[in-house]
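Complex shown without one protein chain; remaining protein chains in place.
Each chain gets a letter, A, B and C, in the order it is written, and its residues are counted from 1.
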Amino acid sequence: MTELSQSNILNWIVFLPLAGALLLFLLPGGSRAVLRWSALLVSTATFVVSLGLLCGFQTGEAGMQFVILKPWIESWGISYHVGIDGISLFLVLLTTFLSPVVVLSTWSAVKEKVKTFMILLLVLECGMLGAFVALDMVLFYLYWEVMLLPMYLLIGVWGHERRIYAAVKFILYTVAGSLLMLVGFIYLFWLGKQSLGYYTTDLLELYRVVVPYQAQFWLFLSFALAFAIKVPMFPFHTWLPDAHVEAPTAGSVILAAILLKMGTYGFIRFAMPLFPNASLAFTPLVMSLAVIGIIYGALVAMVQPDLKKLVAYSSVSHLGFVMLGLYSLTASGVVGGIYQMLNHGISTGALFLIVGLLYERRHTRLIDQFGGLSSRLPIFAFFFMIATLSSIGLPGLNGFVGEFLILLGTFGSAHPGYVYFAASGVILSAVYMLWMFRRVMFGPLENPENKNLTDLNLREILVMLPVTVMMFWMGLFPGAFLSRIEPSVQQFISQYHQKAAVAVQARAEEDRLAKTVEFSTLKEPAVSHE
Amino acid sequence: MISLHQLLLLSAVLFVIGIAGFITRRNIIIMFMSVELMLNAANLALISFANHSGSMDAQLIALFVMALAAAEVAVGLAIIITVFRNKQTVNVDELNILKW
Amino acid sequence: MAEQILFYLFAVIAIISALSAVTRKNPVVSAVWLVSCMCSLAVIYVLLEAYFLAAVQVIVYAGAVLMLFVFVIMLLNLRTGIIGQFRNLGLKFMGLVLTVIILRQFYTAFKGTSLILGNAGGLEPGFGEARAVGELLFTRYVYPLELISILLLVAIVGALVLAGKESS
């Protein structure tokens, strides 16, 4: 097993989709079948290779594994440094797992320009995988940008009516945020030189940089804003419904299932550990925004006439839960947050696949166009029911484990008050999902167009089966996942409080030395139960 | 002796007259002449400094300016002729295609 | 003392001819006024011991450039009447105001120079004559000379191409 962890398996995983994209590029654009099958082949191959990752992963190990460190630009201390730990392991697996499913789902959906579509999908997958494994700030930023472009094109070219507006809004929102992050990073890079004595963009070394208080405040703000837009957290979420409504099915599945996790992953990998004190000071704000996001997302989702917009707003609500979990800073809260990221990827991905299936048949997403489909499409009804139940967090399916751990963790955190509001999200999610489900599936079959709808064919069942099986597996046997995530989370929390304490002492000395300068009294970092 | 102040004042006045002519007149030819006038004003300043500082360099530069002015007039007038040939007008206000 | 008077005389002539060159309706008349302005400047150059340049001024400017102007005016047989009506008056008036402001600024700029008198240190012999100019021209300024010659060649070719035979 050890030789596996030394091997550059991560390079394989990240660059296989890219190679696949190049291969597709060379293939003649003529026959769609060849393109589709090769894209499927490449993404499945990536998934198989990533399974090797799972076997080679040492469960108890908290630090980085499968590390590859190669100098890239020595003069600035930039290195090609990749590696994964408990936090990013399953995110990588989620990406490689969903990509073949998404490729398979586009067979009947995407008719024209299939070649470019597949290339963009593979490049997108490479960008996402790279971002999850990058441990060097510059490398992460590179992958972060590589990820945006294909998504923009996917929405812009293959989207529906208002796709241009949605694509431009998506790219502007995200790029504005990431530029802010770049500015913050450069300032951190300079601070790194001050405190470490040499230039470096390596994340693990930047963790050791003790950032002075005032700087930490602004740096955290810049990083947090970039990731908050991506999450999306409450005030910055308006791009999500537009992007989802206009994106093609495959685009919105990838966008919801994986791209949104980039935001929360960014928080736990970059924003929180680099600037612990500011993050502690911002905890009440972030938690209240998360809770508002939960309730606001749920309420607005309830009244959406458009199916995809409803699921998009429900993602805002679910990711509000994830942020709440991450900021509870208790073991169960953070582990729950990460697990909920995976759950959301699976259940919302499945919901978008289902909406895509409906859209292919009826070319509309308006809920009142449907009604009584359950009698016409029993198999579809089964998958739709499971996905709905998983997304409202029914015990026995994956949603519950994540939500329960988050609520548990938040209750044990320094701000237990938020649990009461967040838990109401559980009720609201049941309300809007079941209300939608009833209006779409139950009731008499009046609409004439629905009369001759055909049920799922084999390919579509193959698309839905893996995600549904995962829902049951992650709901009934979460042990395998949780045991691998927890060590890294424990390390994250202990380092976090350690560094916060160090910075507090550093500030205390500064106070003594600079008697005249009056620092704003920051709330002492509350040491939680853990 | 002629003081530098008066010389510079003269060149300033000539220069300003050139500008006024360039702005107000609507005939391209006249505008073109005003530009020549401005160039001469500059030459005057150059030569007065040459005289004042005792070095011949400024005069040479004035010489080059004159050569340049000649070249400029040649090309300028050629342009004016082609413009007149196409638009049958030398009124500068009518030549406003290059607008947003 | 004679220089002073000569200078004032020709300065005034220059200013008047410049003013009228700019304000006359008929382009030919304003061209002629411009010739008189150029010549008066040439005289001033002489007063400033720039003899060669005075000559060049008269030959190049008065002789060649303005003749070209008159020639073009004749070619285009411009009559005073064909100029269109006045347009965006306000913009032009604002331009004039600006010009006055700039004049005033020049005046304040040159205030400090009133104390300096001409050729304090005495000029070398032959200052401003053709020999000194040629000598300097072909020693220190030989590159600019070559460049100017190329420029003039380009100008000629350009003029020919632009205003040559009637394009179809």
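In this text, a contact is a pair of C-beta atoms (placed from the backbone, for glycine too) under 8 Å apart; a residue touches a chain by one contact, two chains touch by 3 or more.
In the analysis below, contacts and distances are computed from a predicted model.
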UniProt protein name for the omitted subunit, picking from "Autoinducer 2 import system permease protein LsrC", "Na+/H+ antiporter subunit C", "Sugar ABC transporter ATP-binding protein" or "NADH-quinone oxidoreductase subunit L"? "NADH-quinone oxidoreductase subunit L"
For the chain not shown, touching visible partners are A, B, C
Touching the hidden chain, out of A:P28, A:G197, A:P448 or A:G479, is A:G479
Just one of A:T46, A:Q65, A:T96 or A:S332 touches the chain that is missing; which is it? A:S332
Hidden-chain contact residue, picked from the options A:V426, A:V463 or A:A503: A:V426
Just the residue numbers, please: which parts of subunit A touch the chain that's not shown? 169, 173, 235, 237-239, 296, 299-300, 302-304, 330-332, 335-336, 372, 374-375, 389, 394-396, 400-401, 404-405, 407-409, 411-412, 416, 419-420, 423-424, 426-427, 430-431, 434-435, 438, 441-445, 476-479, 482-483, 486, 529-530
Against the chain that's been left off, what residues of subunit B make contact? List them. 19, 22-23, 92-93, 95-100
Touching residues of subunit C against the unshown chain: what are they? 87-88, 91-92, 94-95, 98-99, 101-102, 105-106, 108-109
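The rule is simple: only the chains that are shown with their structure count from here on.
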Subunit A and subunit B: spacing of chain centres that average the CA atoms, whole Å: 67
Between subunit A and subunit C, what's the gap in Å when you average each chain's C-alpha atoms? 73
Can you give the whole-Å distance between the Cα centres of subunit B and subunit C? 6
Subunit C - residues contacting subunit B, complex: 3-4, 7, 11, 14-15, 18-19, 21-23, 27, 30-31, 34, 37-38, 41, 44-45, 47-50, 52-53, 56-57, 60-61, 64-66, 68-69, 72-73, 75-76, 78, 82-84, 86-88, 92, 95-96, 99-100, 102-103, 106-107, 110-111, 113-114, 116-121, 123-124, 127-128, 132-133, 136-137, 140-141, 144, 148, 151-152, 154-156, 158-163, 166
Within the complex, which stretch of subunit B touches subunit C? 1-10, 12-21, 23-27, 29-30, 32-34, 36-37, 40, 43-44, 47-48, 50-52, 54, 56-57, 59-60, 62-64, 66-75, 77-82, 84-85, 89-91, 93-94
